[in-house]
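This is the structure I want to talk about, given as structure tokens.
For this view, one protein chain was removed and the others were kept in their places.
So, chain A:
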Amino acid sequence: MDRYDLPDARGYFGEHGGVFVAETLMAALDELKAEYGKAKADPLFWQEFHYELKHYVGRPSPVYHARRWSEMLGGAQIWLKREDLNHTGAHKINNAIGQALLARRMGKKRVIAETGAGQHGVATATVAARYGMECVVYMGAEDVKRQSPNVYRMKLLGAKVVPVESGSKTLKDALNEAMRDWVTNVDSTFYILGTAAGPHPYPMLVRDFVSVIGEEAKVQMPEAIGRQPDVVVACVGGGSNAIGMFYPYIPVEGVRLVGVEAGGDGVDTGRHAAPLSAGSVGVLHGFRSYLMQDENGQVIETHSVSAGLDYPGVGPEHSHLKDSGRAEYTAVTDTEALAAFHDCCHHEGIIPALESSHALAWAAKVAPTMGKDQVILVNLSGRGDKDINTVAGLTGITL
């Protein structure tokens, strides 16, 4: 296939991406782009990044054959890329470390972040403690309720958690509030954005930091099974764990890339968080991409059992991969994700994050239609300890 070299100099992946922010932030984004350009070309930067990933995060994360569950499904073999085993329990730490190292290079002593499920907030609070930075995390007031263990975790790590009461009180509003903080404190503050979205250069640098996931898998799978998987699948909220898995596989022919969005009550009900499956092109949070919006261009509220997928937009590179056909995107419902959550607990002894359970649900649905010699690699983006209150609540249990 053609050489894939995106984004272009203006930050576009095809027609998606770009820089759509208030003038105040333009200089900061230009500075970030320039500084990342230098860091990217600096072997010492990557040396420290990989040292941290190995000794602090515990990388490489293993790939694991979910043998019992695969047998029960009676089709393709399901393998899991175990990002749940990372320090702090999700793929988010890879990106948080990369950006914190950039912040340190740029002399910024204060970092801010938005968070949905709390995983990116925890990762940011963690690296802020690790590097001695002041940390403020914005979190929708709804999510503060849904993910209370992570709120306390962030506080233990020394971060200030600010509940956001505006709009729908979820991830998109937390992002708005983080942007407002950044505009106000742009001279002192580094914004550690939590997903492969936002204005250029964020989608690019987040992708570069999380790509360690796919880079490792590309080496590990041939070691484990003698070849690459037939399908690679990941859940898609803003798109970071998915692009981290997909990006290294883009040039690998014969590997199908599948992104799974949050179908909520079902994509046909309108109550979901699946902009690639059922949105249209728009501009939000500094970039152009598929977006859930009404006929007047207002962003509509999303619905998902999983706080980390409850976002109306999606990173621009995924929109481009959809348009180009290199990746395909679909959605599973809350009910399907919850069933996969329980199956993964029962059959594999792994409590998956509700976000990752969406990717698992797709694999469990499709595996039986495939041959036993075929392989699906699922990005198990995080562990589900943070979700036990939510899952218990859905079954009428209060912990």
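Keep in mind that, in the parts below, a contact is a pair of C-beta atoms (placed from the backbone, for glycine too) under 8 Å apart; a residue touches a chain by one contact, two chains touch by 3 or more; residues count from 1.
Throughout what follows, contacts and distances are computed from a predicted model.
**Student:** Can you tell which of "Osmoprotectant transport system permease protein", "Spore coat protein JC", "cysteine desulfurase" or "Tryptophan synthase alpha chain" UniProt lists for the chain that's not drawn?
**Tutor:** For the chain missing from the view, the UniProt record says "Tryptophan synthase alpha chain".
**Student:** Which of A:G75, A:G282 or A:G382 touches the chain that is not shown?
**Tutor:** Of the listed residues, the one touching the omitted chain is A:G282.
**Student:** Determine which one of A:V21, A:L73 or A:A307 touches the chain that has been left out.
**Tutor:** Per the contact definition at the top, the residue touching the missing chain is A:V21.
**Student:** Touching the absent chain in the whole complex: find that residue among A:T184, A:T269, A:S324 or A:T369.
**Tutor:** A:T184
**Student:** Across the whole complex, list the residues on chain A that are touched by the chain not included here.
**Tutor:** Counting over the whole complex, chain A touches the hidden chain at residues 10, 18-28, 30, 166-167, 172-173, 176, 179-180, 183-187, 282-286, 291, 293, 295-300.
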